[in-house]
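Following this message is one structure expressed as structure tokens.
What you see is the complex with one protein chain gone and the rest in place.
Read from first to last, the chains carry the letters A, B and C; within each, the first residue is number 1.
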Amino acid sequence: MTTLITKTVSKACVPIIILFSVSLLFAGHDLPGGGFIGGVMFASAISLLYVAFGLKYIDSIYSYQWDKWFGAGLLLASLTGFGAMLFGYNFLRSLYMLVSLPLLGDVKLLSTTLFDIGVYLVVIGSLLYVFKGTGEDE
Amino acid sequence: MDLFTAITLAVFLPFIMAGILPAAEKVLKNRIGWYATATAFLSLLLVALAVPSVVNGENVQGSVAWLPSLGIEMSFYGDGLSIMFGLIVSGIGILIMAYSNEYMSKREDLSRYYRQLLMFMGSMLGMVFSSNIIQLFIFWELTSITSFMLIGYWRNRPMSVYGATKSLLITASGGIFMLAGFLVLNIITGTFDIATVLQNESMIETIKGHEFFLFALVLILIGAAAKSAQGPFYIWLPNAMEAPTPVSAFLHSATMVKAGIYLVARIHPIFSGTDAWFILVSGLGIITMLAAGFLAFRQTDIKGILAYSTISQLAYMMAMYGYTTYQYPGIGVAAATFHLLNHATFKACLFLVAGIVAHETATRDITKMGGLRKDMPVTFIIGSIAALAMAGVPPLNGFLSKEMFYESSLEMGHLLGGPLEYLIPAAAVLGGVFTFAYSIRFIDGIFLGKRRSEHLPKHMHEPSLIMLVPPAFLAVLVILIGLFPSVAVHYIIEPAAAGILLQEVHLHVSLWHGFTTALMMTIITFIAGIALYTKYDTIAAWQDRMNARYPWFSINYAYDRIVNGAPGKSAAFAAVMQPGPVKPYLVALLLLFLVLGAIPAMLVATTLVPADLNFNVPPYEGILLGLIVLAALGTAILRKYLHAVIAVSAVGYLISLVFIYLQAPDLAMTQILVETLFTIIFLLVILKIPQTFRENLTRSVLARDLLISSAVGITVLVLLLNATQGIASPFESISYYFIENSVPLARGHNMVNVILVDFRGYDTLGEIVVLCLAGLGVYNLIKSRSDSK
Amino acid sequence: MDTMQQVPMILIALPIIFAAITVLFRSKSGLQKALNIGVFAILFVMSLSLLFHVWNNGILVYEVGEWGKYGILLVADLLGAGMVVLSSLISLMAMIYATDYMDRKALDATFFPLFNLMAAGLNGIFLTGDIFNMFVFFEVLVLSSCGLIVLTGRGDHTKMADKLEAIFKYLILNMVSIILMLVAIASLYATVGTLNMADIAVKIAYLAETGTLPWHIHVIAMMLIVVFGYKAALFPLHFWLADVHPSAPAPIHAMLSGMVIKVGVYGILRVHYLIFQESMFMLQPVLILLSLVTIAVGATSAVGQYDLKRLLAYSSVSQIGYVLLGVGMGTAYALTAAMVYLVNHAIAKSMLFLATGETLYHAGTKDIRKMGGFVQSAPFLSVIFLIGAMSIAGLPPTGGFFAKLVLFDAGLGAEYYIPIGIALVFAIFTLFYLFRTWLSIFWGEVKEHDKEDTYKSRNPTIAIKISLALLACVVIFLGVYPEPLIVLSSTIAEQLLDPQPYIAAVLERSVR
Partner (left out) sequence: MNNTLLSVCIALLFAIGTFMILRRDMIKVVIGITVLSHATNLLIVSTGAFLGGRAPIITSDDAGSPSGIIFTDDLASGILAPVIPEGTEMVFVDPLVQALTLTAIVISLAITAFLLILCYRIYQEHGTTDVSEIRRLKG
């Protein structure tokens, strides 16, 4: 599978896919998408890299500890839940704020976005962790 | 101090003292036995406080709140019967603990020994004073457990372990039945309190007329018989002789084995006066009496002889308590109670003597003994007195109660009439003859005759005073009760009998009461006993021969077969039940699902399939669904992993198309992405697993699996067709809330995402936890490889 | 007061957060030991305070995200809060024990996060008021137990191949049962349009009252029996248990046998008694029949085992049969009995398993035939094991006695004479195999004399002794004064039979 074409194609595609996955993450609240879909897409992109270049090569450039990703994601998601408690609300109550920023105009800030980012990180981390585990073990 | 407190204290004092015994041992070291003796003495005093009031017919009664929700109180009841038992338990307890000071070597684990003895004593006292049957049962089982511990005192000796196991299995299993009996009794009466039942005549009448009467009686008697080594349950007692001898004297002759007798006496007012009571209790007693008396012949272990004699003596009491007719419910009660007291004195004494003998000769085999009278004359005298009392020789106490036994047997036979008029007294005499023979054997074999010095140590002498005084004291009691029975009868026996018969009892017991039939029977007993004793060895040899020839004709054989054979049988059963591969387990699960699903379909279903089936779908959807089924069939038919995996991912991709058709864009995207990733992982895995195995589908396996899977399919179809009939009116789906509120409250336009992160964000939290777990689990799986090498 | 309201959520969220933290900061096991014991102690105290709160102030309902019944509710009624107390107690003890028992490698790797998530899964199941959420937490529980089974401890003589095989069976069967659960939940939603259990209950009750209850609701009830029966190891769904439980390291074994199989019982108590009251006439005979077979099969299989952990696993099968017998009989008293039995079995069995782990470490083998005479070298374990065995066998003065007493009393009172008769007979089996085992391990002669020196060096550490001794104290306490437990259980039983307060507490809330 590690032909030159796949390598080139994936080099070109992966950044685009990652960008797309991030946009899916943030657009998810209003359009199809969301943390989960974005995460799976990100994971697919990286797995494409793994398949194209081989695990060893990627690891030699940068060895990602994907378990930290899902740990962080889980922490982020659950702390978002706790965040509401600090404001005197129940766990996971969503908070909403409309902020006017220069250049961007009115931006709606939602605590659920943070939660969704947590989901995103967990999905990426755990899927890639599993993926790497499968591929690595000889 | 009021008497209730005294009795409560008497029960709990031994437990408390046992609890702080390890601390006391640090101070007292080897003299810890006197600490235990003092405890027993205190308990005796506390129990004795109640004697005057009970003699006057005033019973001690009281309770403390304990488990109100079950209707169980911690209640103690001291009537004549329990006071008598209390005196026996704590009184013999003093002697035993004192005796143990010398008997138990200083190297032994004295702390454990006395702790368990004290706990046993407390349990026994608790048992006899309990008014509540559940409380009684708790103490009852505690005596079983402490007995088990004490039998197995020498924990590394195989025979001790064997004996301990046997006693626990039999007595505790009996206990379980007894508990059931108590519960049945509770169903009938609605109370757990015996005193309440005893004081309520109409309740007793209800019990006797109730349809569960026989159930309750049989269940309780099983427990009592197991504890008192009666009937087929006797087998544990001979093996219990592995315990240290003071323990045997205390538990397995004088007190614990009498717990069953106590229970029979306790429930006597409730159940007696019925044919069932007579047949079961007396029948059991008489058969056990004869069998155990006869079997004692081939025993060569001096404690074994005593064990069998204990069984047969307990059976006397059993038989006497069973003597009952409708008009005269308690014919043998006084006699039995008196014999109970007497037996405690002479049998404990005999065991202590046996302990001395074994201690001095370093053997328990009677065939190696003989002629010890010269070396230990005092022991000889004490032992002879006790053995003669057991044989029923005047003027000792055993004579008096045996006379009463004969009298009550005669009376019972007379009341029944028919052949039983002669059979019952004859059986009683035969039991007496056996008793006479083995009692003489005990004296003759150990003390009389020629000394067989080749087996015995050179220097044998009387033991120290500490070991001699307790049996001597008991021997004196044996004589005193025999000569002046009225004291014991007035203060102990009459109140005890009154406690059983629930009315005042006046007895006239004296050594000489005229030339009665009973006396005739006693004389016959002596003559026949002497005659039998001349044939003693012949009979013993015959028994040995028969035992060797027909080993299966014994209850011990059955017990060993069951206990040793059970594991093998069970392992064979488990091997069949639990064959190993996952497939039968899956089949079991699916079959249970099918069977359970079929039950409502057969019982309550009106129409299995709803009428309005809707096949009206656009053709492209039909084609799509057809393709899905085709791809799924491919997974089943395609043999190669790679092909099957491609087929299954085709199913996945096609389903994502269905999702698009069903207006679920999020799902469709997820499905495509997940399917991609999943297929890659799947391919990576199967690349590493060469496909070597190929299943040969036999026709029968294929047919069976097809049957099961089509049944599953049909069940799901029927369920689904019924379930998709729409929400049952008048209800509506909660989805309206999400549709209505996702913009105004959750500020999101994609409802599915809003549900995932907001309305049901908590589910998503759980879901990402599952993802993390998969990651962590896979890590462990991969790492486990290095562990296994 | 306000903080009290948050406790149900914290009981679930705290271990999850902690799991995340321990994933991020792995490989500092020394610090992690202390921290985790601290967290589990906090959880235990909080669960107790929750139980007291519920006892005094009635059912506590917590809206996650504040969406009323449209979101997910946590409902802490007495049953849920009681189960949480039980699971917190056992997981605290197992955690204390595990810090010294588990291999260093396991502690450094994933033990702590997995164990935290297991605790979160248990609490999540016991507190949730939403049936789909229950499914999610079932999966949390299953996957965390699978991950934990692979880890090793010092008395763990199971080969890795066996562990993997056990997990495979467990997961495959679990997937099938969980698929059944999803089918059942989806069908339920399609029929009543809601996922909240109280909401479902009141709607089904309404349909039954008006005579328009669709018959497939009964099928759903039956399917859920399969699902929960699988969790509880009800015959013929019990096969995995004897393979899976013995493969786990001792603290996990204790959690699995002590708490995780109780989840199935909880499921039946919660879901069937709340929602499927109408199907009870069909369910009860089925449950009684199956639980009797479970008792018989478990007890009969246990007698012949020489692998200590496997023997006790079969014993768990048989004991769970007793619990389900009480559940099946279904009177208030029988449900009380089931609860009392459940609690006693949970505590005594987990203690027994913890003691077993240490015994196996002491012996260096798992074959009972090679053990003997350990009372000399391990007197402490001997006492603990004996107390556990007595409790399971139902001998006083341990909690197990009252459990059996109440169960038999309830059964006879409800006129189930033959089932109780059968249960009685198999109680003798229990007595037999447990005491035979105890005797052959601790009494008798030392079988492997060449190992006597190693025996001396392999003794329980302080942490292990503390956890075992505390559990033993609880067992004895329950045997001497079970009144609080019985009162609590009977109140729970009343609440189960009359779900109105539960429904009212959940539904009577205004929605934003």
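The working rule: contacts are C-beta pairs under 8 Å (C-beta built on N, C-alpha and C of every residue); 3 or more make two chains touch, one makes a residue touch a chain.
Quick caveat, the model's predicted, so the values are computed rather than measured.
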| item | value |
| --- | --- |
| Touch partners, limited to displayed chains, of the chain removed from view | A, B, C |
| Contact residue for the chain not shown (choose from B:122, B:485, B:529 or B:777) | B:777 |
| Candidate in contact with the missing chain, chosen from B:85, B:250, B:491 or B:659 | B:659 |
| Residues of subunit A in contact with the chain not shown | 30-32, 36, 123, 126-127, 130, 133-134, 137 |
| Footprint left on subunit C by the chain that the document does not show | 68-70, 132, 136, 139, 142-143, 146, 159-162, 164-169, 171-172, 175-176, 179, 182-183, 186-187, 189-190, 193, 195, 199, 202-203, 206, 242-243, 247, 503-504, 507-511 |
| Touch list for subunit B against the chain that is not drawn | 571, 574-575, 578-583, 586-587, 590, 612-615, 617, 621-622, 625, 628-629, 632-633, 635-636, 641, 644-645, 648, 651-652, 655, 658-659, 662-667, 670-671, 674, 677-678, 681-682, 685-686, 688-689, 691-695, 705-706, 708-710, 712-714, 716-717, 720-721, 723-727, 731-740, 742-743, 749-752, 755-756, 760, 763-764, 767, 770-771, 773-774, 777-778, 781-782, 784-785, 788 |
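By our rule, only the chains that are shown with their structure count from here on.
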| item | value |
| --- | --- |
| Whole-Å gap between the CA centroids of subunit B and subunit C | 26 |
| Distance from the mean Cα position of subunit C to that of subunit A, given in whole angstrom | 36 |
| Residues of subunit A engaged with two or more neighbouring chains | 67, 70-71, 74, 78, 81, 91-92, 94 |
| Multi-chain contact sites of subunit C, meaning residues that touch two or more partners | 16, 19-20, 23, 64-65, 113 |
| Complex contact set, residues of subunit B against subunit C | 66-70, 134, 137-138, 141-142, 144-145, 152, 155-156, 158, 160-161, 164-165, 168-169, 172-173, 176-177, 179-180, 183-184, 186-187, 563, 566-574, 577-578, 582, 584-586, 588-593, 596-597, 599-601, 603-606, 715-716, 718-720, 722-729, 731-735, 737-738, 745, 758-763, 765-767, 769-770, 772-774, 776-777, 779-781, 783-785, 787-788 |
| Subunit C partner contacts - residues on subunit A that touch it in the complex | 67-68, 70-72, 74-75, 78-79, 81-82, 85, 89-94 |
| Contacting residues of subunit B [partner subunit A, same complex] | 665-666, 669-670, 673-674, 676-677, 680-681, 684-685, 746-750, 752-754, 756-758, 761-762, 764-765, 768-769, 771-772, 774-776, 778-779, 781-782, 785 |
